[in-house]
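Only one protein chain is missing; all other protein chains are in place.
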Amino acid sequence: MSFPWLTVIGTLPLLGAVALTLMPRGGVLPKQLALGVSVGTLVLTAVMGLQYSPRGGMQFEEEHEWIGAFGAHYALGVDGIGLTLVVMTAILTPLVIAASWNDGDEGRWSVNAFFAWMLALEGLALGVFAATDVFLFYVLFEATLVPIYFLLGGFGGLQRSYAAVKFLVFSLVGGLLMLAAVVGLYVVSAQAGTPTYLLSELSEITAGIDESTGRWLFLGFFVAFAVKAPMWPVHTWLPDAAAAGTPGTSVLLVSVLDKIGTFGMIRFCLELFPEASQWASPVVMVLAVVSIIYGALLAIGQDDIRRLIAYTSVSHFGFIVLGIFALTSQSASGATLYMFNHGMSTAALFLVTGFLITRHGSARISDFGGVEKVAPVLAGILLVAGLSSLSLPGLAPFVSEFLVLAGTFSVSVTAAVVATLGIVLAALYILLMYQRTMTGPLRADNATITDLRAREVAALAPILGLIIAFGFYPQALLDVINPAVERTLEQVGVTDPSPDVPLEALSQDEEASQ
Amino acid sequence: MTEVLPADGVFGLSWLLVAVPAISAVVLLVGGRRTDRWGHLLGTAAPAFAFVLGVVLFVALLGRGEQERRVGQQLWTWFEVGGLRADFGLLLDPLSALFVLLITGVGSLIHVYSIGYMAHDARRRRFFGYLNLFIAAMLMLVLADNYLALFLGWEGVGLASYLLIGFWQHKNSAAVAAKKAFVVNRVGDMGMVLAIMLMFATFGSVTFEGVAAGIEDASGATQTALGLLLLLGACGKSAQVPLQSWLLDAMEGPTPVSALIHAATMVTAGVYLVVRSGFVYETTEVASTAVVLVGLVTLVVGAIIGCAKDDIKKVLAGSTMSQIGYMMLAAGLGPAGYAFAIFHLITHGFFKANLFLGAGSVMHSMHDDVDMRVYGGLSRLMPVTFVTFAMGYLAIIGFPGFAGFWSKDKVIEAAFADNIWIGIATILAAGVTAFYMTRLMLMTFLGDKRWKSDVHPHESPATMTIPLVVLAVASVLGGVLILGGWIGHFLEPSVGPEEHHDLPIPVLALTAIVTLTVAVGVFIAWRTYGTKEVPVTAPRGSVLTRAARADLYGDALNEAVLMRPGQWTTRWLVWFDNRGLDGGVNGLAALIGGTSGQVRRAQTGYVRSYALAMLGGALLVVVSLLAVTLA
Partner (left out) sequence: MDATPFLTLSALLFTIGAVGVLVRRNAIVVFMCVELMLNATNLALVTFARVHGQLDGQVAAFFVMVVAAAEVVVGLAIIVSIFRARRSISVDDASLLKY
């Protein structure tokens, strides 16, 4: 039996959370412990990632029977898609903890609780991305709601209770539908022989189920993931949550937790219900395109910086979902890459604007003006983060966005053309925000805003470094993602449309004629 | 087109062209205040190095046989998924080599100029960082061997342009202009992105080679769509109608920026794109005609705007639009015009950079006042600026023997050969060019002084005048490139052999007509502005003048058609999201809450009423059971 990498990586933050609740409240020690644990997790993840072989399929697998009567297992494993998200989570958490150093000091509960919930969230999220058993996935999926609920409700801004409850209710409604589908899967697998929730065995069973059952089960999963992602029209919880939470909470919520939705779509919707996925693809693509444009337009109309970023995420999640359901290798790989890149770029945006908001005590764009003059480093980082959000080539999100669009274009020109409008709108919402807050004459009440401190720059620099590095060499990630996506699409049974004028054929013709 | 050979020998250094300015930009921007003391020197050394390397590569290219003048260097794979692959691949061929020389040559001069021009700006080091970023991105643009890498440079120069237009961002107008430039360009970028996606869907390739190989076999609709989408991109970058509105506002940037980016290099990227994609336009009549029309409309619009402005930089900006219109038109004419488009592009790069830098020199001594109505009589006080500016002036109006004379004439000839009406329009526009440039000269350098008493015009320092002199020489001698048809011949490996068309009238007669038209334009300007006092406040002017001052209502149109409805939609959607969607959710929650609030009234607290309810319920069960069994 090999070393249980995934269990160790997932459990370490959970143990850290328990340790935090047991140690004396307050002071700097809990913060250091939290940072240490999350860095340790990152190191372990890096060691594991180096052993990963891109073409090896599902790896680091562990499997133990859990509830025999249901066929539930404690089963973990990652392929390229899962590994990408595990790595993203492991990278972001220590940075978020470093950036949120003082954000937990004035909450409803102690600073220990703040960081304990963060670590708990990390551990559970890692588990979700690594789960290869539907039942385990469901349990962890619902369990992640708990830490976020307390992070929102305990350490947020004015409307934190409202936002926390709203988030919880939306997620629970989605989760309930998913529960129904999970129960349905049990029935399906029990009818086929011994009940099982193992993904590897289920996909063989669900390949043979009848059309309408498959579609209903698909819908159960899809709606839950759409709420989580969030897609139009079930996105309204996100702006409230993002506006109420601390910057760190928002990052964990939008960059990490919401990815569970899109991850679930590619892992469960596509792999378990290939027929239903193809059936639903046109409708989902329409919803995704609506999300892209709607989110972007709403972002333009916001005055609260955090709500603005939340709406940009609605738009970006539209791209990710579009990429997944266009069902081409370019778009699906692009969507997976986008999950990682969006995590980075949104984290940078939330954190840097969080620093700005903390300094001035207001999140309203109209309360700022000319900040660049007093805080050039902050402004520069905000600009780079913003440019990555508007997909400037040379920064990581561009490649993923282009892959999504190009893949979509080869199946639906209309969807791609409308979605491309999003890049114009993206320029508007980012640059309008930047212009109104950072440029122009310095407002008198903004003059006291100080530039970023070393700790804050140190928390942001790795993110920006990754954004730039993967802007020029995304292939490092794509090499990991591509084989996994190819296997998924093979399971769905789709192949990429071939070019109208295949150049290989042309050159062969020429050779023949010579 | 000839085959692309792998880079060997000195060509293996091509990547340094892009890398050196890029590294310099990173050092200057990340290094922060530590690099303040020597930042401008490093910033100038980087493009100078690139220029030297560019010359070496150019000479090496000339030393090879004609069939071996396209050299490719593959750096690394940017990304590859399924059949979609984009490389960081460089292509050094005659076309890109000329651009490299123009960009690094004019760029280096402008860097030197900026040392003096920005000497008193506390953020000078950052200015050089942005300029280096621009040089790197622009070189990436012209050296790329595929459309995606080109797009990287394309957006990179857009970013640099954004940063530099808004360099004095404490001014609201500069910040707004910068944002406008970026957003308008993004509209064009949409065309580019869609074109690249269409290429991928059609050919499975996004390299110049691949698209060129397959374009003949693509459907007519695809060919036309590709041509039009690329044209949309070109319109954005090159400020062609209908995406012209940003260029005039872009003059908010420091003058060296206007010279380098918004006159000599970046705005000509659209022309480069059209020439580079010539193989697309040769297959589609519709798209190439559209290019000609866009060029024609813009050259007229730009010239008209140039006539009415009193802001010296805006006159030059209108002129830039107009001159790029000439290039675009020539590029749209196909193989007959490519070489002339590039020729005019290069000479324009020389004389327009010269003119802008001259204007900057004037502004420098006039406390950054740009209103020509308060200039006048500067020729004696700023002799070097005056003489160099005059060289640029003679070049742009097409004074016989100067650079612009040769290049503009060639464009007009090509237009004439294609269609007599287009030819006539280009000749008339040449006359208008002569008018507004003469007007500018007269109002700025000649006549009586009109400036206020607290302004003390003086000649600029040597760092500023030396580049002016170099550019002035280039403006005079730029025409040598056409000697013996050299440029057309040189570009052949890139754009294919030149086509010659017969003119309806002899070439010399046409040249005479053009020169005569120019003379008429100069004369009218002299009658209007040279013989009479120039009023310090602008007269109301005719309908046309007022329209031209308002940029022919381009902004008003954008505002009415796009901005207002857009704002309205956004506002409505915000309302809808809050009240409609979220209101629906919250309404549902309130409905459930309200209903339970009513229903709980049944819980009176009276034990006996509960008992009655229980009894009633039990009876109901019994009765229904009976009903079922008896039925």
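By written order: A and B. Residues from 1 in each chain.
Methods note: a contact is a pair of C-beta atoms (placed from the backbone, for glycine too) under 8 Å apart; a residue touches a chain by one contact, two chains touch by 3 or more.
Predicted model only: the values in this text are computed from it and were never measured.
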Touch partners, limited to displayed chains, of the chain removed from view: B
Touch criterion as defined above, residue of B:L483, B:L508, B:V543 or B:V607 at the omitted chain: B:V607
Subunit B, residues in touch with the chain not shown (by the definition above): 600-601, 603-608, 611-612, 615
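Here is the rule we use: only the chains that are shown with their structure count from here on.
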Centre-to-centre distance between subunit B and subunit A (centres being mean Cα positions), rounded to whole Å: 36
Contact set on subunit A toward subunit B in their complex: 169, 233, 236, 294, 297-298, 300-302, 328-330, 333-334, 370, 372-373, 377, 380, 387, 392-394, 399, 402-403, 405-407, 409-410, 416-417, 420-421, 423-424, 427-428, 431-432, 434-435, 438-442, 472-475, 478, 482, 496-503, 506-507
Interface residues, subunit B side, partner subunit A - complex: 29, 32, 76-84, 88, 148, 151-152, 154-156, 159, 162, 166, 169-172, 174-176, 178-179, 182-183, 186-187, 189-190, 193-194, 196-198, 200-205, 210, 213-214, 217-219, 222, 569-571, 573-574, 577, 581-582, 585, 589
